[in-house]
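Here the complex is missing one protein chain, while the rest keep their positions.
Right, chain A next:
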Amino acid sequence: MRFWANAAVAGLAFSGAWLGVVEAKSVSGDRVLVLVPKVEAAKLYSQFLDSLTSRGFDVSVRAATNTSVALQVDGIRTYDHAVVLSPESKRLGANLSVRDFASFVDDGGNLIITASSDISELGRKLAARFGVEYEKRGTAVIDHVAHLRAINDTSDHTLVAAIPSRAATPVLSKQFARTQSSPVYFKGIAHKYEPSNPMLIPVLTGSRTTYSAAIGSDANEGASASISLSGKDAGLVSLFQTRNNARVAFSGSAALFSDALLSHEGGANKQFTTDVSQWVFQEKAVLRETAHRHYLASTGERPEHYRISNEIVYEIDLSVYHDDAWHPYNANDVQFEAIMLDPYIRTTLNSSDSVNPKTTATYHGDIKLPDRYGTFTFRVNYKRTGYSNVDVKDTVGIWPLRHDEYPRFLSAAYPYYIGSLVMALGFLALCAVWMWSAEPKTKRTAKQKSN
């Protein structure tokens, strides 16, 4: 797996350079770039940044205007993760473009991109690349019912209190799975998302009373005429996992990460930002296949190729990373497929005794190969919301039987065997009769003549 290789390389390089420093807890490296409008603005997010540092990340806070900031140098990532907390900046770092961010992600880098009602064009384009479409500039998420209630009732209706989606279980910690979980405070812009996109997890969306509209003169009254998004369609925080398992978070609110909201009592912003950043920075719900094997059930060895209808065993070891360690991944829906254009076999693998029960879970299947020769692909394609994709493919030849492997005698053919035997014997008998019964020639010819 690519990210794992990256992580190993990064880890090696890192442990060489930073001996004695706290070990990285992300599996893909611990260099974090944080872009803020000005370096001083980092104070606003000190709690969030401190939590990153305390989790072992090497956090570099840079001003968005700092032109020496690059995500990649000569095609090699200079950071493993990036957090953009300057949604209004028109330029980021060394004039980073959408393409730069995309190639950073293609290279396995993880991103947290925040936005605000005053979102820059760059941020909008970047989000659009991932299928996240921000509302127009100058709009905000408004909720007249669920918002942060100030004591003096001058509460701001754009400071929405949203309940995280319970479906996103691997991302969010258990407390959000409860029916009465505390809200996450959000102030910013909404986005449209495609609910059917399997790569996108809308982790925080509006409630039934939430809508997005242009900020009117009196935000608390709202402007019903210009509502463009409402309810669940209004995405607030969405997560994206690319095909190469890089992770990206889009938050319509930079404030969500701010100390002000993090420290607010009754809110779950702290837990929420921790969960999201842990997920994005590959600290949790990282699934990997440590090994997989397939072999003949009879000999226990893997031949160069199988023969049709062979009985084989397929095994795959899966681990999941969370809480700073690899754990066995337990599930009952790991499927194996043997594909040749179409799946000939699709079967669920059962968990079995693991070689290394502390870190891996082994899934096992006794499989009878199809009675069909060809080049098959043995595939475990395990994609579950929130987890990294595991897609293990083996191209295996299934050969027809050797010329001497077919059954030698068929019971159905016994009449024919007997038939040919009788024929042969009869012929011999006839020959024998012919040869030994020959009369003296003279006698026979005489007889014929007389006829």
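Keep this in mind: a residue touches a chain if its C-beta (ideal position, glycine included) is under 8 Å from a C-beta of that chain, and two chains touch if they have at least 3 such contacts; residues count from 1.
Throughout what follows, contacts and distances are computed from a predicted model.
> Of the candidate names "Ribosomal RNA-processing protein 40", "Oligosaccharyl transferase stt3 subunit", "Exosome complex exonuclease RRP46 homolog" or "NADH dehydrogenase [ubiquinone] flavoprotein 2, mitochondrial", which one corresponds to the UniProt protein name of the undepicted chain?
In UniProt, the chain that is not shown appears as "Oligosaccharyl transferase stt3 subunit".
> Return the single residue from A:Tyr79, A:Phe130, A:Phe186 or A:Tyr363 that touches the missing chain.
Within the whole complex, the residue contacting the unshown chain is A:Phe130.
> Decide which residue listed in A:Ala70, A:Val98, A:Ala331 or A:Val392 touches the omitted chain of the complex.
With A:Ala70, A:Val98, A:Ala331 or A:Val392 as choices, the missing chain is touched by A:Val98.
> At which residues does chain A meet the chain that is not included here?
98-99, 102, 105-106, 125, 129-131, 197-199, 240, 242-244, 246, 305, 340-341, 373-377, 395, 397, 399-400, 402-403
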